[in-house]
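A protein chain is absent from this complex, but the other protein chains hold their places.
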Amino acid sequence: MPDDAMIEAPTKTDVEALIKGKFGSKAVFRQTTKKNSKADNEGRRLYIDTDRDTLYELCQYVHDRLNFEHIIAVTGVDWVDHMQTVYHITNYLTGMVVEITTDIPNDDPHVRSVSDIWEGANWHEREAYELFGIIFDNHPKLERLLTPKSYEFYPFRKSYKLRGQPDE
Amino acid sequence: MGYDSILNWVTFDNPVNNAFYPFEVYNVPYDIGAKLWELLGGTIAWLINLLIPGNGLSTWLVSDAVVNAFAIILMVVVIFAVGFIVNLTMIWQERKVMGRGMDRRGTKIGPLGYLQCLGDGLKTFMKENVVPKSIDKKIYWWALALIIGTAVLAACMIPLSDRWFIMDYHAGILMVYALFALAPFFILGASWAQNNKYSMMAGFRAAELMISYEIPMLILMTAVILQTGSFNINSIVNAQSEMWFMVPQIIGFFTFFVCAVAESERSPFDLAEAESELVEGWQTEYAGMKWGLIMLGDYFRGYVCCGLIVILYMGGWLLPFGYGGTAVPELVFLAKIFAVFFFFIMARLAIPRVRIDQILNVGWKVLMPLSVINLLLVVVMQTGGLI
Partner (left out) sequence: MSELSRTGYQTDKMWVTMGPQHPFSHGLWTLRIKVDGEYILDAEPEVGYLHRGWEKECENRTYAKIIPMADRLCYSASMTWSHLYCKVAEEALDIELPERAQYLRVIADEICRIQSHLMWLAALGTDLGNLTIFLWCLREREFFLDLNVRLCGQRLTTNYPRIGGVRNDMPYYFERDCMRVVDRFENSLWDIINLTDESSVFVSRLKGISYLTKKQVANLGITGPAMRGCGVDYDVRRDDPYAAYDKLDFEVPVLKDGDAYARYRVRVEEMFQSCEIIRQAFNALQKIPKTAPYRLKVSKNIPAGTHMAHIEDPRGDALMYLVSDGSGSPYRLKVRSPVFVNVSASKAMLDGCRIADIPAVMAMIDMCLGETDR
C-alpha cells in the first residue's frame, strides 16, 4: 500500500504500529490497566502522550492517514505546575477513540490550534482559552465564549478559588 | 286641551310610509332604528308637550324628517352591533373548535365558554397604552385607525338578507371588495411607522402576500359577475335561486377559499405575524388595546371573506335546490358563514405555516391560472347555453 494512503478502518495494533513507526519516541503510549472496561478490553481505546511540538503533526497524521475524522472534545486541565490539553478523536468506522495528552508549561501557555484540521475543535479551544488561559496559535477567533467579555481572569484555574473553598 | 296620551306621540307606523324613506324595499335595521327613535323621541316629545302644550319642538321631534335622520343613525348602530356580536361568536367558535381539535377545552367562562371573549376584551381594554418613542406618530395612529375602520366598514356592508343591508348599491360587491383590498397599504404604513427592522420585514411580507392573492380573487369574482350579469349583491344571490354557483364553478370555489384564507392572514398564511420568526410581525409595537383592535379587525376581515364566499358561491340567504327564501333569511346566511368559517379553522388546525416564497409561488403559478380557467369555463358554459 502506498505510503500516504488513508486506512479507512485501522485496528488498534495498526494504529499503534503506524504511529510508533512515524513518531518514534515522541508519542508515548500509556497502557491501560482496567480489567472491567468493555471499551478497553475490546481494543477501542488508545492513550498517547506527546509534547506540544509534535502535537500538530500527530493530529494531522491521525486525521489524514488513519481516518480519525471526528474530534469529540478538547479539554484543558490545570496541574498547578503545568497545564495540559487533552484531545479525544474518534474514527467513525471502528468506533475507536484516541486520547492525546499534551503538557504545556505555565510560563509559555501556547499550543498550536487544531481547528484547521477539525473545525469541530473551534469552540472547544475557545472554551479552554477563556477558562484556563491556554492560548491556541492560529485559531481563527480566540475570544471568550461562555463568560462575559469583560472578565480578565481564568475561572477554572486552581488559583481561582470558589466561594466556600478553603484557602491554602 | 285634554290630557294627551302618549300613544298620540309614539305611533309605530310602517317606516316605508315615511316621506323620506331612503330605500326601495323594506329594511329591517331601519325599521328597528325608526321604532327605537319613535320610542325615545316620542316619549321626550310627549313629556315636553305635557309641560308646554302645543309647542313646536315636540311635533318637530316626531316629524318624518327627524325620524328618518335618527332612524338612519340607529340603523347603522344596529347593523354594527349585530356584526360585532356575530364576530364575537366567530371568535368563540374558533377558540372552541381549535381547543377541541388540540384536545383541550378552549374557552371556559360562561355557558359553553361563550363569554370568554367579553372577558378578554375587558382585560385588553384595561391595558396600559405603551407607545415607543421613536415612531412616526402620524402614520402610526392613522394606519391603525384606517385598518380597523376599513375592516369594520367592509363588514357592515355585507348584507345579511334582502332586507338587512346598509345600502343596496348597484355595485355593491365591488364596494365591499374595494374596502377590503385597501389593507395592504395601511399595513405597509404601519410597519414603516414602527421604526423596527422586524416589523418592516413583516410588513413587506404581508403586503406582498395580500397583493398577489387579490388578483385571483378579482378574476374569480369576475366569473361570478359574468354569470349573474350584475354587480348588485341582491342580483347575485337571486341568480342562485335554482343552483348555487358552487356547482358550475367548483374550481373557482376552492380557489376562492384558498385565496380567502390567505387574505384574512390566517394560518397557514399568517407569516406576517409569524410568531416564531418575527415575534409579532407588523404588530410588534402595537401594544395593549391597539393590538386587541387589530386582532378584532382581522376577525372582521375573516367575516368579510366568509361573507363573500357565501354570497358568491353558496347562494347567500337562499336555501339550496330551489327551495327559495325562508322566514328568517338572516339566520340562514349566518349559519352558512359559520359553516364556512369552520373550514377556515380546520385549515388553521392542521396545516403549518407556509414560507413566503412558497406562498407567492402558489399564488401566482397555481391559483391565478386556475382562476382564469374558471373564467374560461364560465364563458364557454354561458355561450353554450348551459347556465
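Lettered A and B in written order, each chain numbered from 1.
One rule holds for everything that comes next: a contact is a pair of C-beta atoms (placed from the backbone, for glycine too) under 8 Å apart; a residue touches a chain by one contact, two chains touch by 3 or more.
Keep in mind that what you see is a predicted model, and the values were worked out from it rather than measured.
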| item | value |
| --- | --- |
| Candidate in contact with the missing chain, chosen from A:18, A:86 or A:135 | A:86 |
| Contact residue for the chain not shown (choose from B:132, B:149 or B:268) | B:268 |
| Residues of chain B (touch criterion as defined above) contacting the omitted chain | 98, 101-104, 197-198, 201, 267-268, 270-271, 274-277, 279, 349-358 |
| Positions on chain A where the hidden chain makes contact | 34-39, 44, 69-73, 75, 77-78, 86, 88, 90, 92, 94-95, 97, 99, 101, 118-124, 145-148, 155-156, 162, 164-165 |
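In this section, only the chains that are shown with their structure count from here on.
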| item | value |
| --- | --- |
| Intercentroid distance (Cα basis), chain B paired with chain A, Å | 68 |
